[in-house]
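Below is the structure I would like to discuss, written out as structure tokens.
Each chain you see keeps its place in the complex, though not every chain is here.
Should a chain be cited, it is by its letter among A and B, assigned in written order, with residues numbered from 1 in that chain.
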Amino acid sequence: MSCFQVRTDLALEAREGISDADGELRGVRVEEYRNEKSEVSITKVIIDTRNGARAMGKPMGTYITLEAPGLNEPDEDYHREVSEELAKQIRTLLPAEKEEKSVLVVGLGNRDVTADALGPEVVDNLFINRHVVLEYGKAAYGKEKMNLISSLVPGVTAMTGMETAEIIKGVVEQTEPDVVLAVDALAARSTKRLNRTIQISDTGIHPGSGVGNHRNAITRESLGVPVIAIGVPTVVDAATIVGDAMESMARQKGEEKTLAYREHPRALSELNNMYVTSKDIDETVKRLSFTISEAINIALQIA
Amino acid sequence: MSCFQVRTDLALEAREGISDADGELRGVRVEEYRNEKSEVSITKVIIDTRNGARAMGKPMGTYITLEAPGLNEPDEDYHREVSEELAKQIRTLLPAEKEEKSVLVVGLGNRDVTADALGPEVVDNLFINRHVVLEYGKAAYGKEKMNLISSLVPGVTAMTGMETAEIIKGVVEQTEPDVVLAVDALAARSTKRLNRTIQISDTGIHPGSGVGNHRNAITRESLGVPVIAIGVPTVVDAATIVGDAMESMARQKGEEKTLAYREHPRALSELNNMYVTSKDIDETVKRLSFTISEAINIALQIA
């Protein structure tokens, strides 16, 4: 999971962090709307200047956040609505040049760690057709137009000995997709967004911006094709949670937040390499991965 | 996993908590020794009065804690040494009446949540022989004396709709083992003991003493046979970690610890149903479960 070196993977939270401090922010536009039908709120954060990127600590690009309160409850119909809303948003980021595209969906993360298994589990439920269409043509599905869909679960560096980016780059060069969809579990800064927020962005996945485990970039620059990143925060960095709690406590007492930190090197260092997650994370990841793969299946269909 | 309602499942930590406050404690004896060869420290906490039990918040009985710094590193030979040391300690708690015993090993916890999969994974690696010996006799193994070994993975209440204790009680009444070994993932109070401490006790598993998920007791009283509990702390309750950090911060400033709490209802409530675990928990649980099943295999062998 990318999440572990950073405070937050969510542009939404990065934005909040800042506005608290210095109100209006140049080079960062925010659009919000709420779909009353699906009870889903969409927030679009567009970073279109270097300043904005620096202030946000995130690369320039579009970050769409979908918040659905019921997302961590087991309501099939509701999840179908979310899948359709999510599909609509994914479509807005897909490259428009070609109607029929070859799409490689990459499931990042570690299948053996429940909170990090989102990517691999999304891939398990995808409709894959590239091999069939290449061998038998679209006729095999009785279609005239189709996107070619393939998928990859590269595994984590600790188990492969390779950078995830190396593996993806190699596969992209061999199979030449038009676009890569990279699905990953993320880290939020606060627990209140855990498991009920989905972020889509056209910036790919950047070293340092919360991708500690796969150090190299998975981006248009590194792969030569556009990369759409889809993620759900499933964990919060443990040091972050304690740090934040202590800060807000310090603030309440009108102290310097930085003070709180100096006082607690040990409390925090002890938390290195630890993360916070919910107790029903297995059920949650199972549901979320199904909702996201449905969304991808819908988004890639050509009616 | 039991861990979730409580501050700590470790008698060792409960003891510390107290001694800090009121030094010597009646009705609680502590014996320590260190095996230089295996670099393993053994701490035996014996609670032999009601007072002691009340003060410790743990039932009367013997709690053996094995601490091995290298336990969360991948050194096979080292783990074999720990297995042998652990086997020796398990033997000291096994009922002595009969040389040949029928033993039911129960793997508690949720196979689908990495940090909670310890019990089920331990059971996967056990040497099971009850069915063979009952049908073909010990001759099938060319032995004259053997313990009869069976195992059960009851699953968690959320998935079975039954109390784990109900399932175990039913199986115990049908198969009449002489002793039950219950293996479970535990909660520690501090992260420094995570994944490197093994606790064995002859008190079974008690409601409230950190067994939130299987509410009823798994004890000699409830099952009618002795229950030896074997556990490793793999998580820390998230609220506990934040609370402790804030307390110690408050203490440093000479404030009432209780004060710190009143100030932070929200920070803590937000953490309900959250736990803290390590990022390499999958590898850790895989190793620990193998080490413990080896220990059980050794302990139950009759040379």
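Methods note: a residue touches a chain if its C-beta (ideal position, glycine included) is under 8 Å from a C-beta of that chain, and two chains touch if they have at least 3 such contacts.
In this text the structure is predicted, and so the values were computed from the model without any measurement.
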Full complex, copies of the single sequence (shown: 2): 4
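Heads up, the rule we're going with is that only the chains that are shown with their structure count from here on.
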Distance from subunit B to subunit A - Cα centre to Cα centre, in angstrom: 36
Residue ranges of subunit A touching subunit B (in the complex, touch as defined): 1, 4, 110, 112-115, 158, 190-192, 236, 238, 241-242, 244-246, 248-249, 252, 260, 263-264, 267-268, 270-271, 273-283
